[in-house]
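Of the protein chains in this complex, all but one are displayed in their positions.
Order of writing sets the chain letters: A, B and C. Residues in each chain are counted from 1.
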Amino acid sequence: MANTKKKRGNRGISRRDFIKGTAAVGVAAAVGSIGFPNVLRGAAPPEIQIGNILPLSGPLAYLGNQLKNGAVMAVNEINKAGGIRSLGGAKLKLLDADSEGKADLSISGVERLDRAGAVAIMGCLQSAVTIVATQVAEKYRVPFVVSVAVADKITERGFKYTFRLQPRAAQMAPQTVKFISDIARQAGEKVKTIAYIHDNTAFGGSLSGLVVETAPKYGMEVVARVPYSPRSADVTTEVRKIKAAGADIVMASGYFSDGVRVFRAMKGLRVRPKAFVGCGNGAYSDQNFVKELGDMTEYVMDGNYQANPNSPLAQKMFDHYQALYGQKIPPSAVFAYEPVYVIADALERAKSTDREVLRNALARTNLKKHVLPQGPIVFDATGQNKNAQIALTQVLGGKIRVVWPEQYAEAKLVFPMPS
Amino acid sequence: MESNRFLSVLNVSKSFRGLAAISNVSLELNPGEILGLIGPNGAGKTTLFNLITGFLRADSGEIEFLGKNLVGLEPHQICKMGITRTFQIVKPFSHLSTLENVAVGCYNRTADLKEAEEKAWEIVQFVGLNKKALDPASSLTTPDRKRLELARALATVPRLLLLDEVMSGLNPTEEHEIIDLVRKIREAMGLSDRIVVIHHGVCIADGDPRTVGEDNSVIEAYLGKGAYLAKD
Amino acid sequence: MREHQPQESCLGRGLSWQKWLIIGLIVAALHFLPWTFPPQYVHIMIMIFLFTIMGQGWNILGGYAGQFSFGHSLFFGLGAYTSTLMFVHWGLSPWIGMVFSCFIGIMMGLFVGYLSFRFGLSGPFFALIMLAFAEVFHMISISWKAVGAALGLLIPLKGTSIALMQFVDKKPFYFITLWMMIGALYLVWRMEKTRMGLYFLAVREDNDAAEALGVNTLKYKMVAMTLSAGLTSIGGTIYAQYLLYIDPDITFGVMNSIEILIRPIIGGPGTVLGPLLGSLVLTPLAEFTRLAFQSYGGVYLMIYGAILVGVIMFLPDGIMGLAKRVFYKMRKEVG
Partner (left out) sequence: MSFTYILQTLLDGLLMGGIYGLVAIGLTLIFGVMKVINFAHGALMMLGMYATYWAFALLHIDPYVSIVITIPILFLVGVCFQKFLINPIIDAPEHNQLLLTLGVSLFLENIVVFLWSPDYRVVKTPYEFVYFYIGDVSISLLRLLAFCLAMLVAAVVYLVLTKTDLGKAIRASSEEPSGALLVGINVRRIYWTTFGIGAACAGVSGTAVAPFFPVYPTVGGIFVITAFMVVVLGGMGSVIGAFIGGLIVGMADSVGGLFFPGAMKNLLSFVIFILILLFRPTGLFGGSK
């Protein structure tokens, strides 16, 4: 019964998508002619403008739009609650810039946003794009709050105007390894070997490298490290290498599409570790992964940036997102949502829209009320969120739940995976 | 000391996928003569032309020009030695002007822009294309394209000119115009005529140059098929 | 005897002093532009100049010599990686790196060119083999740790320095690319007037006919490849210095090959101004449609695709082809 209900719901959304999308053609034709940029006009904005550079088209448009939704929601919430009080209730306004996932386009993006008078910029999802965009922002002295981008390099260049909330690779990977050893100890299981399958982009490459380095500290060893190309049509060969390794834990990093493909192949080839643990996995923390693949995703874990389910603010955020977009907020959207609050907090304290003042306010951020599973948000000298921490999630009963560390857990984890 | 044998083809054979296109063809050409090479369609005339000019490599046999072996040379090297051909299906450089087309040929003997341009004008004038000199070759009519094909070949200052079916695709009036042009070339070069008949890739006759040389209708017949013009 | 020959040279196409004056004025005006334009427009101008340089590189091989390359990102990438690696590892000035980039690009071009042309590849087969080589280098750069693998290479910003080709301001890049572009345009314009230029066109129009007229087609294709690869590699170096970051996708990616070739194709392949016209139209168009339609994902690329289709169907010789046709018609009517 429950099963059929779920299916119908699924199909209903599809139909709505289809009709909505198709109808949009007509609307766009009408709106297209009016929708020309008013970004270029207006020197003294009545609102405080925040730039947001994301891949809104191109191969990563799916994720780019999720991030955009998160940021838009936060801006609306703040405005509804009365805007920036110390600036006379000034409202926030989001300025989009499409990077298409290309680094060179982010240059003109930052410049345009700078010109348009954005007090700060957020972005950019991909590390490569973010590396270039922050560089330009540094040049124009625009505070840049990185929403999602994992590469360590971003905050390692001594930049003054770059801040990042998201745990960086050097935090994410070791924390995931530590959590694995923690939960193994708690369950009284022996976990010695890890097999790691990851995409060969900057993202998967740096994470897996760090896991290989840290695993021995916790008495574990990476016995197979298999990169794959997200562009290759078939990953069966790679998955077979993972199966052949027969490790206790199978770790995986990648974006959504290839994450789904790899996971399907692993299930198909009956790879049966004690747990599937993603590390910053674009699929395992995405509710669509569960929705699309169903029961087989049960007990899959992911060490990823997450919201803290036990925070009352986060509960509000969950409800709001659910009401707006009909699904649980994906973690990437959380990390586009929270930066808006961090910027708003800095604006409140700065009492000014001057970028220099705002930068200094950002540098002194000490935000205790937030939606993340960590202590107060404080930036270190490099601009990195010092206390940034990942959380371990697990698919339980078709829902992605935070299960570790214990103080943030919303459900009890199941380890090892029952066969 | 120039060899008596201007061009000599000795026992040349060529086959495609086991099918013989030319087998054991031999012919000799003397300085200062026009040699008509005739034969029905598919007889192997074009193949022979391709072999002489280096577009194809002979399976066996020898081709010598002024005592030098041509086999194994690239077409442009053979052109540099003084053998130029035209193509049965004309191949104008469509996007270039008539003058530029001819200039490509002129550059065979000089790298100097001015010299090439002057020479090109001369030749364009000679073949009667001066009014269309600056038009793109793609805008030329079929007979004009044939003229252009001839003009380009002449521009390379050949010692041996191989004309492949210069009159295919023309109507009788247009044919006459081209014949007049070829005559003009012959007069300018001071040539005499001879005929070789080729059939199924084999030489079957080698005609007397003088008797056929007087007969206009014969010239017409063989120029319609393929002809050598040679100058020493 | 030569009553139809006009005064001016018909092959050389010398310019009258009036034309020189106009060009001079435009170039002079361009020098004031960065002070009047906001930086994001200066960025667009730099992109226009840069892609004109690389488009011109493609144009020599693809437009003039008619060897349609579908993998010019190969040279772009080699250029970008060579100078960047030398800079990152040895601190070598990108100006010297550029010379090496050019050299490496040319060597690669000669290698691929010799293989392809010797074996008589042309048309789509040549396009595909270029694509294949670019893809092979894409794979290598994405997997090889020593060149940064998928992470790419970051060029450390050391502040304004002419020797290091690093500037906090955009204007120096504006002038570097402007003058390089003028150089590239001049080079091709001069080339067009020589025997070599005419031979390139002859090879493009009909390889066999050119051979029959004494053109060493293999040699001239190789020469075209050399110039083309060299120019595109230089573009790669400047791009890397401008962006201060390179990765396999933005260098060796297929889309990059398309970006390089699409400009001369739209502007008019085989013409001096084609790449510039193409860049002048496409680069701003891309920027502004992206801006105008960014809330509608995909619309901008849809338009890009539609324009490409439209140009191929209705302006097969690009904008310059159209201009030439109009000019030819006018001359016919007047004369």
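The working rule: a residue touches a chain if its C-beta (ideal position, glycine included) is under 8 Å from a C-beta of that chain, and two chains touch if they have at least 3 such contacts.
Here the structure is a predicted model, which means the values were calculated and not measured.
S.K.: Taking the whole complex into account, name the chains on display that the unshown chain touches.
M.R.: Even though it is not drawn, that chain still touches A, C.
S.K.: Have a look at A:L293, A:L313, A:L367 or A:L396 and name the one touching the chain we're not showing.
M.R.: Final answer for the missing-chain contact: A:L293.
S.K.: Of the residues A:S232, A:N310 or A:N366, which one touches the chain left out of the display?
M.R.: Of these options, the touching residue for the absent chain is A:S232.
S.K.: Touch as defined at the start, partner being the missing chain; which of A:R115, A:K267 or A:H320 qualifies?
M.R.: Only one of A:R115, A:K267 or A:H320 touches the chain omitted from view, namely A:K267.
S.K.: Can you tell me which of C:F68, C:F200, C:Y220 or C:Y245 touches the chain that was removed from the display?
M.R.: C:F68
S.K.: When the complex is taken as a whole, what residues of subunit C touch the one chain not shown?
M.R.: On the side of subunit C, residues 62, 68, 70, 115-116, 119-121, 123-125, 127-129, 131-133, 135-136, 138-140, 142-143, 254, 258, 262, 265, 296-302, 304-309, 312-313, 316 touch the unshown chain.
S.K.: When the complex is taken as a whole, what residues of subunit A touch the one chain not shown?
M.R.: Residues in contact with the chain left out: 10-11, 14-15, 17-18, 21-22, 24-25, 28, 57-59, 61-62, 65, 200, 226-229, 231-234, 236-238, 240, 244, 256-257, 260-261, 264, 267-270, 288, 292-294, 296.
Note that only the chains that are shown with their structure count from here on.
S.K.: By C-alpha centroid distance to the whole-protein centroid, which chain wins?
M.R.: Given all protein C-alpha atoms shown, the central chain works out to be C.
S.K.: Suppose each chain is reduced to the average of its Cα coordinates; what separation in Å results between subunit A and subunit B?
M.R.: 73
S.K.: Take the average of all CA coordinates in subunit A, do the same for subunit C, and state the distance between these two points in whole angstrom.
M.R.: Their C-alpha centroids are separated by 38 Å.
S.K.: Measuring from the mean C-alpha position of subunit B to the mean C-alpha position of subunit C, what distance in angstrom results?
M.R.: Going by mean C-alpha positions, subunit B sits 40 Å from subunit C.
S.K.: Where in subunit A do residues touch two or more of the other chains?
M.R.: Residues of subunit A never touch two or more of the other chains.
S.K.: Send over the residues of subunit C in touch with two or more other chains.
M.R.: Where subunit C is concerned, no single residue meets two or more other chains.
S.K.: Which of the residues in subunit A come into contact with subunit C in the complex?
M.R.: These residues of subunit A touch subunit C: 24, 28, 32, 35-37, 39, 56-58, 61, 65, 96-98, 100, 102-105, 107-108, 111-112, 114-115, 127-128, 131-132, 135, 139-140, 151, 153, 157, 200-202, 204-206, 227, 229.
S.K.: Going by the contact rule set out above, which residues of subunit C touch subunit B in the complex?
M.R.: Touching subunit B: residues 1-2, 4-5, 9-12, 193-195, 198-199, 201-202, 205-206, 208-218, 270, 317, 328 of subunit C.
S.K.: Within their complex, state which residues of subunit C touch subunit A.
M.R.: 38-40, 43-44, 47, 142-143, 149-152, 154, 156-157, 168, 239, 243-245, 247, 249-250, 287-288, 290-301
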